[in-house]
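Note that one protein chain is taken out, while the other chains of the complex remain in position.
Chain nomenclature is as follows: A and B, assigned in order of appearance, with residue numbering initiated at 1 for each chain independently.
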Amino acid sequence: MKKSNMGKKLKPVLFHLFAATVGFFMVYPLLWTVASSFKHNSEIFVNSYSLVPERWAIAENYTTGWKGISGISFGTFLLNSFIVSALGTIGGVLCSMLAAYAFSRVKFIGRNFWFMCVIITLMVPNQVMIVPQYIIFKRLDLINKLQSLIIPWFFGSAFFIFLMVQFIRGIPVELDEAATIDGCGKLSIFFRIILPLLTPAIATCTIFSFYWIWQDFFQPLIFMSKPKYFTVSLALNMYLDPNSFSNYGALFAMSVVSVLPVIVLFIMFQKYLVEGIATTGLKG
Amino acid sequence: MKLLAKKRKNGIENLTGYILILPWLFGFLLLYLVPMLSSVYFSFTNYNLLNEPKFIGLDNYRRMLFNDPTFWKSLGVTFYYVFALVPLRLAFALFIAVLLNTKMKFLGVYRAAYYIPSIVGGSVAVSIVWRQMFGNNGVLMSFLKLIGIHQEVSFIGNPFTAIWTIILLGVWQFGSSMLIFLAALKQIPQSLYESAMIDGANMWQKFTKITLPMLTPIIFFNLVLQTINGFRAFTESFIVTQGGPLDSTLLYVLYLYRRAFTYFDMGYSCALAWVLVGIIAVMTLLIFRSQTTWVYYESKEGE
Partner (left out) sequence: MKKVSLSLMSMLLVLSLFIAGCSQARDVDEVKTEPTKAAAGETEEESSAKPVVLSITWWGSQTRHDYTTKLLEMYSEKNPHVTFESTPSGWDGYFDKLAAQAAGNTMPDIIQMDNLYIATYTKNKTIADLYPFVSDKILDLSDVPEAMVKTGEIDGKLTGAILSSTALTVPYNPDVFAEAGVPEPTPNWTWSEFEEAMLAIKDKTEKYGYASDVLTDTNLLTYWIRQYGKSLYSEDGTELGYDDDQIFVDYLKMLYRLTKSGAMPTADEWMQIATKGKEARPVVTGDAGAMFEWANFGVIVESVNPNLKLAIPPYADNGTKALWIKPGMFFSVAESSSNKAEAARFISWFINDIEANKIINTERGIPVASKVKEALKPQLTKQQMAMFDYLDLAANEHAGPVSPPEPAGSAEVTKAMADQINLVLYDKKTPEQAAADFRKAANEILARNAQN
């Protein structure tokens, strides 16, 4: 009796010990960045092991960083990133959802061929596609507008399509069949049966999508030339020049600021992962 | 009558299918097909981006196979990286996901903490911290000294071990795979577990007979994606080691990128890209083929 009681009390303790230790290693670089953003420039690399600044420079770093580039405040960059990420995510997840449903539940000619194309787009490295894509966008006169960063997402994303296809295939077909008997068409099956069960997948895709678009550097680099349309990822890069004095304190301060929205979004959406609607499954 | 009805049903299904994938299809044709075909063409040319491409036939491919030891080196490094990283990362992600799929306090905090590495992934901070952690005065060296192992060269400076610092960086970012597993775990019907408990199953049996089989579509998904992404890895070696020391961490895509933009050798870079696509396609095909033997789908609809 006593043993099992001890066991019960020990389990949570061990769990938390393990989880917290792993957690610390996970979070350490972020802690380091935050700590460095509090330090004065002269100290950041010299006193890099301590997480506690000797010479505090919070106000200095954050205000200098916020001033941004060439008179455009960092707030503008945040706004741009937010617009691009939010709209791109809405478009991407929406579009991928529909396509995923089609690939997994709708029998149409050429389905396998097009699905193979989806997978192929996952394989080609971005670096060789970007210059032809740039030229195409230039012909469409979409360069230098935020649309050029948003619109591609409205065509869906192979990653999300594939992910949702796999999730949908985990949903029993019998549910579909039952709904068909009740007189539902393909699309209403989607909205009434599949969609509710897909919530965890949708939440996951939303988190991924937002974060990926937020931190993408290469695309905005090539497509944007006007600083007022720069995204955060691009702006952060402009604080560094290896041949002159770089203000690392300001850079880290703004890095911290730029990571916050993603973390907030994650915390907001993760409960949908937790409270995924439990399937009642099949009876018997 | 029946035949006509069936044809009509098929017609509607075809139409529905195409309407649903229309946005994707449009994007694919415009933003992928054309660039892909262009880059295939470039691979047969000498192209430095600043001038018109000049057709040179198979010369790029010849140079790659017979006259470029760096190509082979980076290919070897990348294969090693993929075969080490993918199993480690998936196993870790699955383990942590199952662990977190319980009712404990602070779960949300842990979940957030474990996902943070994926968020800060490509930042300057990570590159600096990682180098210092595995460096001469880093945490790892101090720990080894404590237990009596003496190392001359740091892990990150040693051509034999540097790749492991990059692999560990990838494993450290298991958060995204973990999230996907968590979502999948949530989808497994509780009723299955309840019936199993009634039948007297223990934790291990529940895991192997219910959890694992139900997870196989997602394990499959993660396996395919992680393999593809493993071959396409770039940022890790770009920001931490720049491919060094002695090219021991020169991932294939880093080499490809260097060829395209640093050496103004875009034609050759495209050739490298399509060889990579070929390799990834073969690997992916193998994994897809293996589906039938180990993946369990609730819905038996076409594969």
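Here is the rule we use: contacts are C-beta pairs under 8 Å (C-beta built on N, C-alpha and C of every residue); 3 or more make two chains touch, one makes a residue touch a chain.
Everything numeric here is computed off the predicted structure, so don't read it as measured data.
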**Item:** Contact set of the excluded chain (shown chains only)
**Value:** A, B
**Asked** Which of these, B:91, B:109, B:197 or B:246, touches the one chain of the complex that we don't see?
**Response** B:246
**Message:** One chain is left out of this view; which of A:26, A:57 or A:87 touches it in the full complex?
**Reply:** A:87
**Request:** Among A:130, A:193 or A:259, single out the residue that touches the unshown chain.
**Result:** A:130
**Asked** Looking at A:150, A:179, A:193 or A:232, which residue reaches the missing chain?
**Response** A:150
**Request:** Spell out, residue by residue, where the missing chain touches chain B.
**Result:** 46, 48-51, 127-128, 131-132, 135-136, 153-154, 156-159, 241, 244-247, 261-264
**Complete:** chain A residues touching the chain left out here are 41-42, 44-46, 48, 64, 67, 69-73, 76, 79, 83, 87, 90-91, 94, 98, 130-131, 134-135, 138, 143, 145-147, 150-151, 154, 185, 187-188, 191, 217-218, 221-222, 225-228, 237-248, 250
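Note that only the chains that are shown with their structure count from here on.
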**Asked** How many angstrom between the C-alpha centroids of chain B and chain A?
**Response** 16
**Prompt:** Can you list the chain A residues touching chain B in their complex?
**Reply:** 12, 15-16, 19-20, 22-23, 25-30, 32-33, 36, 48-49, 95-96, 98-99, 101-109, 111-112, 114, 117-125, 127-129, 131-133, 136, 152, 154-156, 159, 161-163, 166-173, 186-187, 197, 200-201, 203-204, 207-208, 211, 215, 217, 236, 240, 251-252, 255, 259, 262-263, 266-267, 270-271, 273-274, 276, 278-281
**Request:** Sort out for me which residues of chain B touch chain A in the complex.
**Result:** 10, 12-18, 20-21, 23-28, 30-32, 34-36, 38-39, 42, 49, 96, 99-100, 102, 104-126, 128-130, 132, 172, 175-176, 179-180, 182-184, 186-187, 189-192, 214, 217-218, 220-221, 224-225, 228, 231-232, 234, 253, 256-257, 260-261, 266, 269-270, 273, 276-277, 280-281, 284, 297-302
